[in-house]
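Below you will find the structure I want to go over with you.
Just one protein chain is left out here, and the rest sit where they should.
Moving on, here comes chain A:
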């Protein structure tokens, strides 16, 4: 009698408004791609939408970054000293991964010479600190624009706690002179 009040039988997913834990991070990336920005690179360089470049202070990093319209990030950096890290940090949310199977990303970029980049999913610890889970493959940027996809099967990696107060996708660049373009980057969580 009140059949019209009952939800209609629909194909699965049609009423699903869950955009996923990766929606926020991809929105941040979209903001960066759609806006233009440029500036100097320092030990800590805050880019748009929460993206941050962090360098080991011992590196004495300097140079410039740009976010041309339609592209994520270009880096032209020089290291005066010897240090251990220079990385792009991208907050990804996804504090609770209990129901997720795979965390991954796809990117496209190039570099003036061969540059290996390592990516990891960094999870904050409840009592401070963090744990890093590195992706299996290196991103290899070179003169020809190229694509890269990698993913972590979450259940098989002890370095990824199911719950964490914060998480980041971190791309580690070689801590030396480099010129690279990260034209696009997207995150997926399945």
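Going forward, contacts are C-beta pairs under 8 Å (C-beta built on N, C-alpha and C of every residue); 3 or more make two chains touch, one makes a residue touch a chain; residues count from 1.
By definition in this document, contacts and distances are computed from a predicted model.
UniProt lists the omitted chain of the complex under the protein name "Glycosyltransferase" (options: "ABC transporter", "Na(+)/H(+) antiporter subunit A", "Glycosyltransferase" or "Ferredoxin"). Although one chain is not drawn, its touching partners on chain A can still be listed: residues 36, 66, 68-71, 74, 76, 110, 112, 143-145, 179, 181.
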